[in-house]
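Note sheet for the following structure.
Shown here: the complex without one of its protein chains, the others still in place.
Just so it is clear, A, B and C label the chains in written order, and each chain counts residues from 1 on its own.
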């Protein structure tokens, strides 16, 4: 039985806890959160104990940690977990500062522990099936990735100010998808952005609408268009053109009802936001982490994937701010 | 805490057990099955005890039973559960014999217990959403129901011989959907059927392909077409025409990947069969049963719904065999 | 150059005229209509001459007639055209009276002329492609046809009173599709109908909503559901189940625009009514007639197809009125 300490009992922490406890051979032992009530709630629900970070790291029986606390705590917790020889699952991003993320990667490598970064899209049933079919050669050589990634609405400006900017906060997922799907490293990035939804976002030094073009070392092309506001819901689609055809991943809808009325023929809006859209992905992600912990699976990603995505996000930010193409 | 005894540890029993144990305020106490190994497996998985029917019914601490054993045991278990004053969830059909089903209904009424029949389609997210929208008047007065109900392949003939025939075994779900969606009782039934997939089915006295027309008391019309064999998968769709439009329920697919190749543009086949297609429906069904047990919800259906569906199935069988319209 | 006389310069006559004059080797010589202004308009548009029926039949240079006048004139014009040895295209139905339609068929056979009946659905690109794929064996043995056939709104009651009833006026197209797609003759018909849209239709002795089940000699099954009122537009779909799969024909939409808004995701309504939906079908139909006239194609249908569809319509009417299954 592998015992796990969970850091962060907020929205994402609760999801990870619920998925983790279903896995055979794994037990949630501790919950750590600055919000004592939140920690107590998650702990009670799953028969775990509330504790402090020091105690959790000090307990030799704890074999792994799940880090779902706020971004500014990630690096410190990774470093402490690595030092304590514990297996790690950490939400994205590793850190907002690239050098600090790299320090974490070195520490993880030195400690020889697993460090899965929470790029849950890789576990989404639709995206994962598409990737398997690409890998099986169904559309030949992969040439172009075109991704649409839109949130239903912008978070509060106070959040945006601490988020590291749209490229690190939101597109980091898309950058990971780009590397994963194109199976190649990024050569150049061109990013442009606008503020079209709320002038306060401009004041915060951020953009709310972006268009990014990535060129890989082998000359594959990737286009990503994002917006903080798609009033019709969370829009998460991508298409992959290959020499033998195209595979496309569409949105998920809550039901398969269609309505045919004088005013039009309509279907459901996409799943509302990431919690709904990626529910299955979060479950698969924790299933994978548990399999890794039990020694039954090799980790599909590592902390270096988190670092790479951050490198692209940083290049994109620079490209946008300087109005030029940036080489990695 | 309401303690529950499960009868039947086969495929459907396992599903109900897994869904039941997630419900707050409910505990799976006993598992009963003639197959001792199957019972032990389910019991072990959920911390329950294997026992015999007599012991389960005799235990005053048991407040409810879930009956997922073979069809020929349903009526006896319902009668015993009613006599013991236990709340009941029972898989369809109540019994293959209409008079025996009616006897059960009388016993349940006399005992004053709940008896939900396992018409899981009523809990399917797509079908339930459609029904809610009908009830909200979105398409006005409901006029016509057109349903397509096809299995991916026929069960073994040995099964069919004991199944009560295609109308009681397979269409009973569609007959329940008809009553539920049209919100009216059946006036006449016309059913015709053919054997088009396997001559052995004809020898067994059954049909594998049917076309049924139902007319309700208010003159609403329902058409159902079924087949034991749709090589493209489990086809479960229906459309409802109303005075202000149509609501249609489409199939569910495992993923939202589309493939665009020289040979065509394709999407996933529908979910393979009822276990996959109605996974969410089974979960909702047990959630509802638990809510009823806790006194937080009124039962949405009763044993009389099971009896009514059986009456239609019997009328359809007679219509098919005698080649005439049958009035109820 | 084959010279043609057109009878009927109304809506459908205009369409046939416009399609006819595009065909090589064919010339529209005469237009005949009781409405002189309508006849003059069509004649002027296409360089033809307005004349009377007697003159048109007497002109030996006229090799063919297109009959698009009112239903009560069809039989007489067919008989005169056959007597004059002219090739015939006639709108459906041949006549509302089955014996008179049979008299026409005998006359046509005796005269040895072609008599295409205007079942334009056979020429619709979607339906025709589906039929070719069935004939190529793509889904194996054809087993079941399920058809939805709905008009956007009912015609005036005054029209309905002279229409022969919904089965002869509206479903006659579906009955022809049934014979064409199932490639088998009808053994039994069961039809039921209701008046759900307008009580005046009941007074006129007609139904506005019907459900028909047809069983063919080989045991294939067909279900048709119709309504005079689908507020979302002209709904013309059918599905064919075969031993190796299903082919389905969906509605056509004016454009491929989809709208994604907070209120839902929607696409265009189906093409409004038969003029729009079957525009391409009407063009293909006249192209085929011209090819037959030039001796380059065998007629795909004959007057006997018109008689057969009428036989089914009459059986359906009787089935509905008498509440019983009718054998043909």
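By definition in this document, a residue touches a chain if its C-beta (ideal position, glycine included) is under 8 Å from a C-beta of that chain, and two chains touch if they have at least 3 such contacts.
Because the structure is predicted, anything quoted here is derived from the model rather than measured.
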item	value
Chains shown that the absent chain touches, full complex	A, B, C
Contact residue for the chain not shown (choose from A:49, A:192 or A:263)	A:192
Which of A:55, A:146, A:280 or A:328 contacts the chain that the document leaves out	A:146
Omitted-chain contact residue, chosen from A:44, A:83, A:244 or A:275	A:244
Touching residues (missing chain, whole complex) on chain B	230-232, 235, 259-262, 264-270
Residues in chain A touching the chain absent from view	141, 143-144, 146, 148, 150, 188, 190, 192-197, 209-211, 213, 215, 219-223, 225, 227, 229-232, 235, 239, 241, 243-246, 323-325
Those residues of chain C which, in the complete complex, touch the missing chain	125-126, 129-130, 133, 138-139, 244-252, 254-262
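One rule holds in what follows: only the chains that are shown with their structure count from here on.
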item	value
Same or different residue numbers at the chain A/chain B copy interface, by half rule	same
Approximate Å spacing (C-alpha centroids) for the pair chain A, chain B	40
Chain A and chain C: spacing of chain centres that average the CA atoms, whole Å	58
Residue numbers of chain A (touch at least two other chains)	259-262
